[in-house]
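Apart from one protein chain that is not included, each protein chain of the complex appears where it belongs.
A and B are the chain letters, set down in written order, and residue numbers restart from 1 in every chain.
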Amino acid sequence: MIEITSMNDMWLTLLLTLDATLRLSTPLVLAAMAGLFSERSGVVDIGLEGKMLAACFASATIAHFTGSPWLALLAAVAVSLGLALVHGFATITHKGDQIVSGVALNILVSGLTIILGLTWFRQGGQTPALTGEGRFVTLDLPGSELLHSVPLLGPLYKELISGHNILVYLAFALVPLVWWVLFRTRFGLRLRAVGENPKAVDTAGISVNALRYKAVMIGGVLCGIAGTYIAIAHNAQFTRDMTAGAGYIALAALIFGKWRPLTVLVACLLFGFLQAFAMRIEGVDLPVIGSIPVQIIEAVPYILTVILLAGFIGKAIPPKAVGRPYVKER
Amino acid sequence: MSRDTRLAWINGLLLPLMNILTAFAATAILFLLINVNPIEAAKTLLYGAFGYGEGIGYTFYYTTNFIFTGLAVAIAFHAGLFNIGGEGQAYIGGLGAGLVVFMLFPGLSPWLMIPASIFGAMLFGGIWAMAPGYLQAYRGSHIVITTIMFNFLAATLMVYLLVKVLREPGKMTPQSVLFPDNAWLPFVHDVLPAFGIEMERSPLNLSIVLALVMAVLVWFFLWQTRWGYAIRATGRNASAAVYAGISQKKIIMVAMCISGALAGLVGINELLGYHHRIIMNFHIGYGFGGIAVALMGRNHPFGIVIAALLFGTLYQGGAELAFEWSNISRDIVVVMQGLVILFCGALEYMYKPWLVRWLAPVKEVQA
Partner (left out) sequence: MSLAIELENIDKRFGAVHANVNVDLQVREGSIHGIVGENGAGKSTLMSILYGFYHADAGTIKVFDKECHFQDSHQAIAIGIGMVHQHFMLIDNFTVLENVMLGAEGGYLLAEGMDKARTELQRLAREYGLDVDLDATIESLSVGLQQRVEILKALYKGAKILILDEPTGVLTPQETDELFKIFAALKEQGVTIVLITHKLREIMAVTDAVSVMRQGAMVAHVATETTSESQLAELMVGRKVLLDVTKSDIKPGEVLLKVKQLNWQDQHGVMRLKNINLDIRAGEVLGVAGVSGNGQSELLQVLSGINPIQDGCIEVHGNSFTVKQQTNAGKMREFGMAHVPEDRHKMGMITEFSAAESAILGYHKDAELNNGIWLKPDLVEKRCLDLMQAFDVRPNDVKLKSANFSGGNQQKLILAREMEHQPEVLLIGQPTRGVDVGAIEFIHQRILDMRDAGKAVLLVSVELEEILSLSDRIIVMCDGEITGRMAIEDADERSIGMLMANAQQAHDPLQANEKQGVQA
């Protein structure tokens, strides 16, 4: 229950909501960047969800056994990368249907994580709860305590900006990096080209398949980080299907953000904010409407995704060659 | 044997067979990884599915669901659409079936009640699929993502309804009141004695007849009517379909609607045939399983029935496996579904170059 008694309280509430926004958006940002690389190169990746879930499981498992979050991260990235390569093998090398491949991997991971979890941990599919060792700790930025008493800005610094774990900072720092790679490097130029007109790239003497594999692999790495965050930073263990559709929401954010890193970031923040906001007002008696049932709140991200996709908020033009395998036709 | 015939054999039989065998091989490897002997596992599985009366009943009861969802996915595939929304459509179909039951008088003859309920299931399932279909046809929204979103929406909607609206008064469990007698679809084990056959109790009910009837109807619709022709033409070659005067938008809507209606029939098997009330999560796994069944059955009703039987076997056998080994749960079937979709779908043509080179090579023609 929240009682708004003063401006200061309102400010604090807002900050806490924004704080939650950042934490909820982090996996979305990472997954959306993963999807960005893949789709910009022309490969649809419905399998973001599966890669993240696999990464969740891998990181939680390794964190349990080694107590080191960094080793857990490494393992998660390796697993996610492996799945990305399978997707690449099916769709790039064998020209298979990109969507069927993504769906297959999602379903496979959904079941496999439980089976392996049962075998190794006997806890009904989840991994043992991590106690602190093994989780990513929150970082308090220097000076946060000192500045705490500064009105307005103090709490802003302490609550919102400081006090996240390192993966959150990493995710947001990644976005400008992604932008830079896409638009300021040779690799980025070629990647964007291959998603628009692979034939032009081929005739320029550049390997289309190599570029696409690289894109898909980068996606694998990013999904690995996203899954690690969900499992051992945001939560403290792996539970069944814990990604809860984040992979698909990330895809929606990607479309909403028109495949550009900065706008995609905004879209992810928007989704995160809605989730945070929904959690805040759960059970709160709002004027006129009354208390909103928790299920409606849970449904908001999905409803919003559908509205987005229905194009009621602008039309999104994907990379021209996305979804089609490249075949040298005569 | 001419080259063309060889190629037909490769495409129609050898390739799908090798894909399925690869999926099985991968599963066997998985079993080894979790310290289970694959041969033992296979034996247990087959025993669980066919070794005793109750097991057999369960097997066919699961098969029924897979036939419905397999047909659903297949019809959409024929139109060139990928309907991943079977989970949600099945769930909402059950809602539709139950709502019809509650709306009509308890005293109504079952000969009217049950068909009405079937209609309700198909209507609700169809609508739940037609919404994404409409969005794809008229707004260009990617149907894969919208159907997945609708799966999630179905889940939250049903939780809300079963907890807040439809819950049996005074009870804690989120489920509806029991259906009146006239809405109970007879169990097979209750019907068979009339023919002199005794059978152990199981959830198997007359929906399986409905499922087989649907398989025949779908076959007839797709290959013996002009609308089926239009759907198949659209899926194979959209330009040619436009040339033929077939409206692409209409086809998308119709195909998705029928697809959802078929998936919705899972609700009949589960709710009218077994649980006799609306419950949570009766639908889990059948929607995605339908994808595997459709791919394995190559989108043909005949193949789908066989593939559905295979998956029903796996489902029931999987329960036996879970019983025998503490580290196996029903999720092993989900893994197999994923492997089947991977090898029969995404990697469909993986073996083709080798098979062609080995069995049907191009002979050098002298100019």
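As a working rule, a residue touches a chain if its C-beta (ideal position, glycine included) is under 8 Å from a C-beta of that chain, and two chains touch if they have at least 3 such contacts.
Here the structure is a predicted model, which means the values were calculated and not measured.
In the full assembly, the chain not pictured is in contact with A, B, by the touch criterion defined above. Shown as candidates are B:Tyr138, B:Tyr243 or B:Trp354; the residue that touches the absent chain is B:Tyr243. Of the options B:Leu30, B:Ala230 or B:Leu321, the residue whose C-beta touches the omitted chain is B:Ala230.
Where chain B meets the chain that is not shown, the touching residues are 4, 223-226, 228-230, 232-233, 236-237, 239-240, 242-247, 367.
Within the entire complex, the positions of chain A that touch the omitted partner chain are 184-190, 192-193, 196-197, 199-207, 320, 328, 330.
One rule holds in what follows: only the chains that are shown with their structure count from here on.
Here chain B touches chain A in the complex through residues 30, 33-35, 82, 84, 135, 139-142, 144-146, 148-150, 152-153, 156-157, 159-160, 163-164, 288, 291-292, 295, 326-329, 331-339, 341-342, 345-350, going by the rule given at the top.
Interface residues of chain A, counted against chain B in their complex, comprise 46, 86, 89-91, 94-97, 99-101, 103-112, 114-116, 118-119, 122, 125, 245, 248, 251-252, 255, 293, 295-296, 298-299, 302-303, 305-306, 309-311, 315.
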